[in-house]
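Okay, structure first, notes after.
All protein chains but one are shown in place.
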Amino acid sequence: MSVICPVCKKVKKNPVDCARHMFGTGDKPHRAWFETQGLSFIDLLLDQATQPGNKSYELVGGYVEKAQKDLT
Amino acid sequence: MEKKLLRFTVNEAPYEIYVNPKTLLVEAIRDHVGLTGTKRGCETVSCGACTVMVDGMAVKGCSVLAMQVDGMKITTVEGLEKNGKLDPIQTAFLDEGAFQCGFCTSGMLMSAKAFLDETPKPKDEMEIRRAMEGNLCRCTGYNAIIRAIDAVAKGNYREDKQ
Partner (left out) sequence: MSENKYSVLNTRVHNVDGHAKVTGRATYTFDVTLPGMLYGKILRSPHPHAKILKIDYSEALKFPGVIAVVTGKEDTLGVKQGIWRRYKDLCDEAILTVDKVRYIGEPVAAVAAVSEEIAEQALDLINVDYEVLPFVDDPMEAIKKDAPLIHEGFERNVNVTRQISWGDVEEAFEEAEYVREDWFKLGGQHHMCMETRAAVANYTPDGKLTIYTSTQSAYYHQALLAGVLGLREGNIRVLAPYVGGGFGGKFELDGAQFCASVLSMKCCKPVKVVFSREEDFIASKRRTPMYYYVRTGVKKDGTFCAREAKVFTNGGAYTGMGATALYLTGFFHSFPYRWKAYRYDGYRVYTNSLPSTSMRGFGAPQAMFCSEQQIEWIANDLGLDPIEMRRKNGHYEGYEVPGQATIASCGLDQALTAIQKWKTSKGKLPKNRAIGISAAGFMSGGIFNWFDSPYSFSSAVVTINHDGTVELHVGAQEIGQGSSTTLAMICAEALGVKLEDIKVHMGDTDHSPADLGAWGSRQTLMAGNATKMAAEDAKKQLLEFANAKLGFNIIYDLDIKQGWVYNVARPERGMSYYDLCKEALRGKEGQRIIGRGFYTPRRKGMISPAYSYMVQGLDVEIDPETGYLKIHESVTAHDCGQPINTLGLIGQLEGAASMAIGFGYYEYLPVEDGKIMNPNLVDYKLIRAPEMPSCQVIEIDTYEPEGPYGAKEAGEGLTNPHAAALGNAIFYATGLQMKEAPIRAEAIAKAWKEKNEKAKK
């Protein structure tokens, strides 16, 4: 299911991929979006970096999915 | 500290200079005589960049006090060429590309020259390598330097071959 990045509107192939894109871009607008969702960008980034699996990506992917309805 | 009179010969020219007794030979050469071809790369007598010849022997210029060479004959890199003609070891360095940044080169040349004067026929390459152990080079990986010394030892730069 393709999704749109809630910040820069880039089309990504799924929510996890979009989350990865948002962490990877990591500029001020993308970071700011995390805060609007009540998330800590850096904490989630480092959890993803230091723990096995894709927990942060999946979590943020969920938020991305939820945000889709306001984006179209 | 009271300065002392130092009389020595540098590249066949006599010098009389007043130096602080704790002045190192390399400092006397660079700062008092003004010959900057001799370099310094450490404070721990480790790198050999300041190597000069004292009465024909290779000596690290930071390992002796200037006053210790009173009355002696010093040869620095500037003293290798004679009347505009390079010493064979200098030509060999050029031919083999035995230097890159050039900062260790003066010391390398002096160690090489002293070694070849003492050991015109080194028995193998390792003997040359061991002789150069006190000189650090960060650029070349040494092999070109060893080839240059070897070429001189093999007689490739004898006058009749030039």
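A few notes on this one:
Think of it as A and B in the order they're written, each chain with its own count starting at 1.
The definition used in the following text is that a residue touches a chain if its C-beta (ideal position, glycine included) is under 8 Å from a C-beta of that chain, and two chains touch if they have at least 3 such contacts.
As the structure is a prediction and not an experimental result, all values here were calculated from the model.
Note that the undisplayed chain, when the full complex is considered, contacts A, B. Only one of B:6, B:19, B:33 or B:144 touches the absent chain when the whole complex is considered: B:144.
Within chain A, the residues in touch with the undisplayed chain are 20, 23-24, 26, 42-43, 45-46, 48-50.
Chain B residues in contact with the hidden partner, per the touch definition given at the top, are 30, 35-44, 46-47, 49, 76-78, 80-81, 86, 90, 93-97, 99-106, 109, 126, 128-130, 132-133, 135-146.
The rule we apply is simple: only the chains that are shown with their structure count from here on.
Between chain A and chain B, the centres computed from C-alpha atoms are 64 Å apart.
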